[in-house]
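In what follows, a structure is listed as structure tokens, so that the remarks can point back to it.
A single protein chain has been omitted; all remaining protein chains appear in their positions.
Entry: subunit A
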């Protein structure tokens, strides 16, 4: 089109447009069916995937004890452990970064609370607080290096993965001459803070359940399920809080903006660096909660705890609908991703299928999730020209 016709068109088009607007009303609003809106929610894939997985194991493992009370607690616990770190990995991924050091941090944090308590005579609560402070300081450092250098967090946190794992082994040998440090349960009894991670809640409720025959009990009358493990409570609590923060607060909007386009976010005054650093600290925090729950469940810390957990967390987050490129995702989705993970892992155990198939399944799940997410992203950002 030549320039002079363009300038003519311009005014004509403007007239057209204003006429159009006066009569516009609602004919441009196309009714989108509810199912289609649901399809476009980031957590849709994970929730429907979880349903499928349940149906599958209900059919194949329905009578194996997987859905008895102790079976349920079993896979819920496994899912909740992963859910804990998936929640923080999810927020971080939405903000456009990865933390590959989560798994190593689990091992490191476990040692940070166990060694002072067992070898140096610290009170348990002091050792736990020390571990949280230490882990979050390392998380801060991780995030600080990422935002100040502009290097990909993939590489920076990969470095931390190796350094922390190495330090965990080296320091535990240096201080204790071993890589599995036990005996913390002796000191944990009666400690108020240890109970927040190690215990169960709802003991009397479950005893009552056993008494009325709702759940089975051992010969001596104690119920097979004592109560709900604290790790489940932590996971649900953090999922609710993190989801609320993400969707309903100013800071949550900053997380989306940071991952969606950090330059745009910076230009309108979003404190991008602070958002990222705080989320690296949050992943360290959840890794420490994970570590504490394990330490007080088993009564020991081990230098190899948490190996590969960072990848499991990322898989759960991606299955949960988050985009690897940032800016999009859902905490609830990540939790359902973790649930799929836990249910399949334990379901394969209950059905007696060779556990190698678990990995095949995971890989396939991940691939399907990524393809699905990619499709949804295109739908969501489909530009109309």
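Definition applied: a residue touches a chain if its C-beta (ideal position, glycine included) is under 8 Å from a C-beta of that chain, and two chains touch if they have at least 3 such contacts; residues count from 1.
Following the convention adopted for this analysis, contacts and distances are computed from a predicted model.
Undergrad: There's a gap in the complex where one chain should be. From "Rieske (2Fe-2S) protein", "Acyl-CoA dehydrogenase family protein", "Monosaccharide ABC transporter ATP-binding protein (CUT2 family)" or "Oxidoreductase", what does UniProt name that chain?
TA: "Monosaccharide ABC transporter ATP-binding protein (CUT2 family)"
Undergrad: Looking at A:133, A:151 or A:264, which residue reaches the missing chain?
TA: Selected residue, touching the omitted chain: A:264.
Undergrad: Quick one: say which of A:252, A:321 or A:342 touches the chain that got left out.
TA: A:252
Undergrad: Could you please point out the subunit A residues that touch the chain left off the display?
TA: For subunit A, the residues touching the absent chain are 1-4, 6-11, 13-14, 16-18, 21, 24, 28-29, 244, 248-250, 252-254, 256-257, 260-261, 263-270, 323, 327-328, 377, 380-385.
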